[in-house]
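Showing subunit A:
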Amino acid sequence: MVPLSYYLVLSGILFACGVTGFLIKRNIITIFMSIELMLNGVNLSFVAFAAQWHALSGQVFVFFVMVVAAAESAVGLAIIIAVYRTRETLDVDRVNLLKL
Partner candidate 1 sequence: MSLSEFILVSIIKIVIALGILLTAVAYTVWLERKVVGHIQNRWGPTRVGPFGLLQPLADGMKFIFKEDLIPPHVFKPLYIAAPMIALIFALTSISVIPIGNWITVFGIHTPLEITDVNIGLLIVLGITSLGVYGVALAGWSSNSKYSLLGGLRASAQMVSYEISLGLSLVGVLILAGSFSLRDIVNAQAGTFWGFIPRWNIFQGQIVAFFIYLMAAYAETNRVPFDLPEAETELVAGYHTEYSAMKFAMFFMAEYANMITVACLATLLFLGGWHGPHRFGPPFVQAILPVFWFVAKVFAFLFLYIWVRGTLPRFRYDQLMAFGWKFLLPLAIANLVITALIVAWRA
Partner candidate 2 sequence: MLHLIVFSVFGLVCVAGAVNLLVQRHPINSALSLVVVMGSLAVEYLLLGAEFVAAVQVIVYAGAIMVLFVFVIMLLNAGVEDRTKGSGVALLFGIPGMLIGSVLVAWVLLEHSGTESVAVGALPGSPKVIGWLLFHDFLLPFEVTSVLVLIAIMGAVVLASQPGSVQPESAQPDKREV
């Protein structure tokens, strides 16, 4: 029997790792993967709370989060490919044409 808070702590650690990756990484694709990590942490929270409150709508919501993540990653990766074609780099620091 595992207390619910253990699941929530695991979800929090995954989310924190996702945010850290988003802030410290410079490669666009790795930043995108940190966003996916954050979404996964949140999914775990949803399923854990669904188990605690016996509400299956938590699991249905996870399904929707996954569908939205799929759509977002498809479009996001297409944008990354388009940026790579024009700027020839995958480093976010170098995509700075609008900088003063």
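Basis for inclusion: all candidates are chains of the complex that A comes from, given by their letters.
One rule holds in what follows: a residue touches a chain if its C-beta (ideal position, glycine included) is under 8 Å from a C-beta of that chain, and two chains touch if they have at least 3 such contacts; residues count from 1.
Just so we're clear, the structure is a prediction, and the values are computed from it rather than from any experiment.
Chemist: So which of these touches subunit A in the complex, 1 or 2?
Modeler: Selected candidate, touching subunit A: 2.
Chemist: Within the complex, which stretch of subunit A touches candidate 2?
Modeler: 1-10, 12-14, 16-21, 23-27, 29-30, 32-34, 36-37, 40, 43-44, 47-48, 50-52, 54, 56-57, 59-60, 62-64, 66-75, 77-82, 84-85, 90-91, 93
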